[in-house]
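Just one protein chain is left out here, and the rest sit where they should.
Think of it as A and B in the order they're written, each chain with its own count starting at 1.
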Amino acid sequence: MTTSRFTRRGLLKTGAVTGAAGLALPTIFTSRASAFTNAPMGDTVTLGFNVPQSGPYADEGADELRAFQLAVEHLNGEGDGGMLNTFSSKALDGTGILGKKVAFVTGDTQTKSDVARATAQSMIQKDGAIMISGGSSSGVAVAVQSLCQDAGVIFMAGLTHSNDTTGKDKKANGFRHFFDAYMSGAALGPVLAKAYGTDRKFYSLTSDYTWGWTQEASMNKFLSAEGWSQVKDVRTPVGAGDFSSYIAPVLNSGADVLILNHYGADMVNSLTQSVQFGLRDKMVNGKQFEIIVPLYSELMAAGAGKNIEGVYGSMNWNWQLQDAGTKAFVQSFGTKYGFPPSNAAQTCYVQTLLYADAVARAGSFEPCAVVAALEGDGSSLPGVDSASNKGLVFDGLGNGPTLYRSADHQCFKDALVMKGKSDPTGPYDNLEIVEATPVSKVWYEPDNEMFAGGDLGTCNNGA
Amino acid sequence: MLGLGRKDTTLFAIVVLVTVLAPFLLNPFPADSAMAQFNSGYPDLMQRFAIYGIFAIGFNILFGLTGYLSFGHAAFLGVGSYSAVWMFKLLSMNVIPALILAVIVSAIFSVVIGFIALRRSGIYFSILTLAMAQMMYNLAYSVFSNPAMNLTNGETGLQVYASDPQYLKGNGPDVTHLFGLQMNSTYEMSVAGWKFDFGVGYYLCAVIMLVAFYIAIRIFRSPFGIMLRAVKSNQHRLNYTGVNPRPYNLAAFVISGMYAGLAGGLLACMDPLAGAERMQWTASGEVVIMTILGGAGTLVGPILGAGFIKYFENIFSKINENVLHSWFHWLPESVQNFVVHVLSPFFGEGWSLTMGLMFMAVVIFLPGGLVEGGLRIGRLFRRRPAPTPDAATKPAE
Partner (left out) sequence: MDTLILQFLNGLDKGSAYALIALGLTLIFGTLGVVNFAHGALFMIGGFCAVTLQKILMISSVTLDPTKLNFLGKPTEVKTPYVEVFFGKDVGAFIVDWSVPLAIFFAIPIMIGVGYVMERGLIKHFYKRAHADQILVTFGLAIVLQEVIKYFFGANPIPTPAPEAFRGSVDFGVWLGFAPDLIIYPAWRLVYFIFSLVIIGAVFAFLQFTTFGMVVRAGMADRETVGLLGIDIDRRFTVMFGIAAAVAGLAGVMYSPISSPNYHMGMDFLVLSFVVVVVGGMGSLPGAVAAGFLLGVLQSFASLNQVKALLPGIDQIVIYLIAIIILLIRPRGLMGRKGVMED
């Protein structure tokens, strides 16, 4: 092994050694020597990516993981740099974070709160992770966020759409870039009223956990404001598989719209089965029956195939946007993996960059310094007149100008209303952007009734 | 000593020693060596070793002694966790009331469920326990998380909020503690590249596990334990001799349920969040696997099995292809690729496959589990005819 030939085997081996070293170096949990949990000691810093790799949200999890890997590559100066080139902050230079090479560990949450906390705990205590990211289920995100708060590490939420994540369950160490159910409702309400009229009766099927509940409440609020009325809301267990006995009562309930507050494999099953039941061919109250999926994902759209045609929904981001950040990200993601990124991937990629940027600007990995850097300098987003419009403003990460609001650690930006395409040209081209609802329309105050009851508390350095 | 026989005393002393020294034994590799990935001596996992050890010891009192195979034991674990978190929410973060309530509530549940399920035996008993546990899981998941009566907080899991009453908290800490001694505080010792974590939480779990283990030994050796074995070997004969086995079975079931509740309470003490999936039947299946793998009916078997499974789940599952390549880098490239290709399904994410195969092998070839395997190997080396199996390790047939 004295010659340095560049072979696949050699490459894998070095990868393994650095990987192992990255895992092994910072194994300090409560060290008296350092002031905060898992202070990086060697020349690497370890991030923990905790995503569902099995269960109903496994597709999203896999895509999130791809995005994390890409983000780490870009942070370490490999690849084409992606959105680092378009990001408005220039604190990152492709030499890792504060000169330390970025290593990462992954875990499988199985979409279960208990398991997710155990995997996060092992990342923090054994692998020395200083930041945990990931998501896809709000129940899991809420559970892991509170663990990170207690342990004194930063939690950069991945895909989590429940109001509670930055509402009643918000934590000082937790940050969310993804939009929430309230914003979905605010964006969808007017569009739906325009498309389907103002005297509709809707029936909701709702995933029985925090995300489903808040999304159902948000949709109800904004559709009621448009003159719609709810016939009934039925809770369904996550991962039910067969939704037939929940769909059958919809048929003759008098409702003319079905709202599916489902996500992932659940949504694919419930939408497919609703279409099989002939719902979309029905006429009720003299109107065409319609199905709405408030939270969309490209992966779900691909799984549901033709059933998605003409169905309205909302998204945090879509690869078809035309800004420079989006183009750069789609280019590097597409080149690496051969298909465009999902909005779950985008939010995870952006969160990783934002964390790294905050550390670089703070000049320290100390969680409280990072929190302060993410809370920004009190600058505000143009176009919104509100006292709470304060925090970190950035651009060039795909969503246009974005505010990380310091009051609740929630990002504010335009929300996308989407619709299933009627003549897709390829497997990834199944959704079209109906409108980008401006941030002022989806804005809310931190003490809004749907977000009330929580308290950020103070940041925790752990140790 | 302690009312134990000589062999039991030795066994107990060994277990005590291993438990106390676990932070050293589980971190045998220097922290920055490539082998450090096999270290398992970090607080969270060590706590799980001890907690699932308690769970499996308790399960063994039922299955190992009476032969009743419960497929719903995780329900008691979940009930224990929920009760403990409720104590945190209502009183304070002190673990003592939480553990007491966890044991009491799980005892009540196991009396009710045991009374119903023990009316039948064999597979009917297994299905009854399975059905009742699944029912409790479904109820905890949806019905008892409705806003009117939110007992479980559904999928998110029950957790402590700043707005909870916590009547006895006063100025006490916000994290779980034993009269001020915080569960998450850890002393770290660095010795020339080695790092050892001594967690308060772990030692609390360890002490409770040792007590639980001691009680289990006493039960195994008591007339009560012998009666339970009689149930296993032939319940009909027992009936003919005029003994009604039901009270004995119920007592075993309740004790075993209380062990599970205690384990569940401890889980919540180490991490104050209780999720419904703890009660799912797959979790019940896990404790079955632990007990059988380690050796049902033996004393240390369940602890070994629990440790084994948890090690697999948390450490072995992280051996991915890159690591395998680095292990076999000394082979010629094509051979190396082939070897890694053959092995990779069994490592990393494939840990459940390996575990399933091992479990099958144990059921087929080693009904006494790893303990019996160890004894057989020991006998091979001692090169003498098999001694009469001593009671401490013989599966209670």
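Keep in mind that, in the parts below, a residue touches a chain if its C-beta (ideal position, glycine included) is under 8 Å from a C-beta of that chain, and two chains touch if they have at least 3 such contacts.
Computed from a predicted structure; not experimentally measured.
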Among B:4, B:90 or B:139, residue touching the chain not depicted: B:139
Option from B:194, B:281, B:308 or B:328 whose C-beta touches the chain left out: B:281
Contact partner of the left-out chain, one of A:276, A:379 or A:422: A:276
Chain A residues that touch the omitted chain in the full complex: 53-55, 58-59, 62, 232, 234, 237, 241-242, 244-246, 248-249, 251-252, 265, 268-269, 272-273, 276-278, 281-283, 303, 305, 319, 330-331, 334-335, 340, 425-426, 428-429
Residues of chain B (touch criterion as defined above) contacting the omitted chain: 67, 69, 116, 119-124, 126-128, 130-132, 134-135, 138-139, 141-143, 146, 281-282, 285, 288-289, 292, 345, 350, 352-353, 355-357, 359-360, 363-364, 367
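One rule holds in what follows: only the chains that are shown with their structure count from here on.
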Separation of mean Cα positions, chain B and chain A [Å, integer]: 35
Partner chain A, residues of chain B touching it in the complex: 31-34, 36-37, 39-40, 42-45, 48, 138, 141-142, 145, 154-157, 159, 162-163, 175, 184-188, 195, 197, 271, 273, 275, 277-278, 314, 318, 321-323, 325-326, 329, 333, 336-337, 349
Sites on chain A touched by chain B in the complex: 7-9, 12-13, 15-17, 19-21, 23-25, 27-32, 42, 53, 105, 108, 112-115, 117-118, 121-122, 125-126, 137-139, 142-143, 146-147, 150-151, 164, 169, 208-210, 235, 237-238, 453, 455, 457
